[in-house]
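Note that one protein chain of the assembly has been removed; the remaining protein chains are unaltered in position.
The first chain written gets the first letter, and so on, giving A, B and C; residue counts start at 1 in each chain.
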Amino acid sequence: MSFFDKLQNVDRRVIFLVTFLIVALPLVRPIGLPIPIGPMTQAFYDTVEKLKPGDVVMISFDYSAAVLAEQYPQSKSAIAHVLAKGAKIVAVCFWPDAPTFIDNAITDVLGKAQDHPKYGVDFINLGWVAGGETAMASFGKDIHATCAKDHYGKPIGALPLMKDVKSAKDFKLVIALSTGTPGYRELVRQIQAPYAIPLVVGVTAVTAPEVRPYFPQQIGGVLEGLAGAAEYEILLKRYGYVGTLSAPMDAQSLGHLLVIFFVVLGNIGFVLKKYGKAK
Amino acid sequence: MSAVVRRYLPLLITFIVGMMVIGDYYFKTPATASFNKMTSDAMVFVLVVASFAVIVGTGTATRIHVRNLTKKRAGWYNSLGLLVALYGMLILGLVLAEGKFTAHPMYAYWWTTIYVPLDSTIMSLLAFYIVSAAYRAFRVRTREATVLLISAVLVMLGRAPIGQVVWSDLGPITSWIMSVPNTAAMRGIIIGVALGTLSMSIRVLTGRERGYLGPGA
Amino acid sequence: MLAALYLTIKGIKTPTIRKIAGLEAIREAVGRATEMGRSIHFTPGIAGLATDTGPQTLAGLSVLAHVAELAAKYKTTLWTTIRIPQVQPLAAEIVRQAYVKAGAPDDYDPDKIIYLSDTQFAYASGVVGLMHREKVAANIMIGGFWAESLLFAEGAYLVGAIQVAGTANTSQIPFFVAACDYCLIGEEILAAGAYISKDPIQLGAIWGQDYGKLITIVLVVVGTILALVGNDFLLKLFKGPLWPV
Partner (left out) sequence: MITPEVVGTLIAAALTVMVYSFLYKENKAYRLAEHVFIGVAIAHGVVNASKYVWDKALTPIITKGDAFWLLPVLIGLLFCFFLSKKYFWIYRIPVSMVVGMGTGLAISGLMRSQFTDQIVQTIAIPDPKAAWYSESHPVNTVLIAIGVVGTLFFFIFTMEQKGPLLYASHIGRWTMMVAFGAAFGFTVMARISLLIGRLQFLLNPKAVGWYLIPIAILVVAVAAVLERTKRVKKT
């Protein structure tokens, strides 16, 4: 086997091991690269920034355990930002896995969720509403009929926050944290379009290109994956928010470089071999 | 008689349910309030019906793995593991959960212990695969492949902090790729898929497309 | 679009359809599996029927009928894996009918149409495991796919399978383009049913869609020219009273 062939045929186990090490390294020893702010994150931040104290925001958590790494940090920062503006949160999810993540995210921001004195006043966890897009449609129409109880089994009619919130018309903003179906597209169709409420989304990086055609009129801003979450954290520093994503973003940078390295490696072998044959 | 029912009843049901949902979307006036309420109930009705589909899946999965087990086919212990996990979690969630289902702490414990790590780990296998796939498949074979590759590399660099440390214009270039060619192509595809879905939906509602009923319908 | 559909149903015009290379490749894939004496894996994707991605699953199922018939004819084992519970019985019935049609009803084995849980990655791990254990020689994936697309494509590559894949989910197409031997892009899978069956109604619908696209193209061109000179007539028309608020 010639040298060029070898360049084209590195054993996949070697690739796997190198990947593992390169990504693990910065997590143990962070580098601290500066993180510039992207325009989509800025747009997301600016939209949330327009909230006034007392406004009610719907946050929809539509992701599963598989993408916690990307969407959980987005969830935490979004909750912190909305609360810092003095606005109120109606948290809900249309994916079955997510009620626990809502609970965890609120606990991480405020220390307590269900037992917090402001529960039901400033924020509420409505838990999972089954039925995908259908559920979104009926949730938008009549919240109290769609989910009579919150995640913990309390009737929501008794909670002060829900007294003035009857349907999607009562929201000033919708934040969709979504991975797939149902997700931002269904929310655009069932909440944003019929009720004309501004919508911003936090998505995994995979979904980011698909979201673009909806910007800026249907969707007001996008957090794109872990990078989006990291940029958002930096913008939130002025509210005293402490971020945790600096080391992971270093790992991210090295990971990207590694992929590029392997692509280049494979192509060097490919091109040189082709060139050699031509001769 | 029976053959007619067999053939047309499902089509009729599809048509009625579909039209109700569409009507509900376009007519939201006080005059149609009772119709809107009825559609909401109908949607819940259908979702309750749909929930029972899990019976079919669970039934066939059980059948396959019980057979593996009784016939001691190769890997029968895997089938045993599957059945224990399946029925163990069912007992936890349905019998021992005191009507709280997934919110019961015992169920939540096993769910976070087994399901959450497996779900995210299997997804993270993709990180390794994507590196090897990039290495193996992204070669400059054709001009089109080259374009794909260059755009991928620019985006990867532009969306990582290190890229902008190296060259500060990478950020705006990535933004341009995202907001111009990407938006254009995605928009074209979205419009195309919208038309395709529309035409498929019309065919389904009018009974011209019966793939979903299985052949012979 | 409706007009075009009507015309074809009445038999006034039967449109022809351009060649879709990916579908032609299915025969080759099945043939190769037969030569090697190994099995085929098929998945109709993971999109639920009651969602807007449902048509992709239906498209997958119409390709399944084709694949199953070929497999029955060549007496090659076909594994079909299912994520959506409602799809399982449909797939089973489609495969059974295909075997009957090919004159080999006794070769049909319901245990080879497997429901592997409706959780995305449990399903994915099951598929990857199956591909390794059975050493499948052909892997055909037509339908709605999400993150598992690359897991399947790489998994099948590792066991040396020839792959035909197609999806309308834009974020996954690059992986199919890069990692599979043949790929159907976007709407091509929705046209697959018509392409295989040559059913005039379905062909007519494709024709209708093409007209929809042509109208869109005209609107975009005219609209852009108007927008460049600062005229928002068309824009207002679109935003206007056409839609409920």
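Heads up, the rule we're going with is that a residue touches a chain if its C-beta (ideal position, glycine included) is under 8 Å from a C-beta of that chain, and two chains touch if they have at least 3 such contacts.
Every value quoted in this text rests on a predicted model; they were computed, and no experiment measured them.
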Displayed chains contacted by the hidden chain, counting the whole assembly: A, B, C
Sole contact to the chain not displayed, among A:V57, A:I102, A:A137 or A:L161: A:A137
Hidden partner chain, touching residue among A:M58, A:I143, A:A208 or A:L235: A:A208
For subunit B, residues in touch with the removed chain: 6, 9-11, 13-22, 24-26, 43-59, 61, 75, 77-79, 81-90, 93-94, 97, 99, 101-102, 107, 109-130, 134, 138, 144-145, 147-156, 158-160, 172-173, 175-195, 197-198, 200-202, 204-205, 212-214, 217
Interface with the undisplayed chain - residues on subunit A: 13, 16, 19-20, 23-24, 27-28, 39, 66-70, 96, 128, 130-131, 133-134, 137, 185-186, 188-190, 192-193, 204-206, 208-210, 213-218, 224-227, 248, 251-252, 255-256, 259
Contact footprint on subunit C, counting only the chain that is left out: 15-18, 48-52, 54-55, 85-86, 89-90, 93, 116-119, 121-123, 125-126, 128-129, 132-133, 150, 170-171, 173-175, 177-178, 185-188, 191, 203, 206-207, 209-210, 213-214, 216-217, 219-221, 223-224, 226-228, 230, 232, 234-235, 238-239, 242-243
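Please note the rule applied: only the chains that are shown with their structure count from here on.
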Most widely separated chain from subunit A, with each centre as the mean of CA atoms: C
Chain centre separation (subunit B, subunit C; CA means) in Å: 15
Rounded Å distance, subunit A centre to subunit C centre (Cα mean): 29
Intercentroid distance (Cα basis), subunit B paired with subunit A, Å: 18
Per-residue multi-chain contacts in subunit C, two or more chains: 50, 52, 121, 147, 170, 244
Per-residue overlap in subunit A, given as positions that touch at least 2 other chains: 12, 64, 66, 134, 194, 209-210
In the complex with subunit C, residue positions of subunit B that touch it: 25-28, 46, 50, 53-54, 56-57, 60-61, 63-64, 67, 75, 115, 118-119, 122-123, 125-126, 129-130, 132-134, 136-138, 148, 152, 185-186, 189-193, 195-203, 208-209, 211-216
Sites on subunit C touched by subunit B in the complex: 1-2, 5, 49-50, 52, 55, 58, 61-62, 65, 82, 85-86, 88-90, 93-94, 97, 110-111, 114-119, 121-122, 124-125, 133, 147, 150-151, 153-154, 157, 168, 170, 174-175, 177-179, 186-187, 190-191, 193, 201-202, 205-206, 208-209, 212-213, 216, 244
Subunit A-facing residues of subunit C, complex: 47-48, 50-53, 120-121, 146-147, 158, 170-171, 243-245
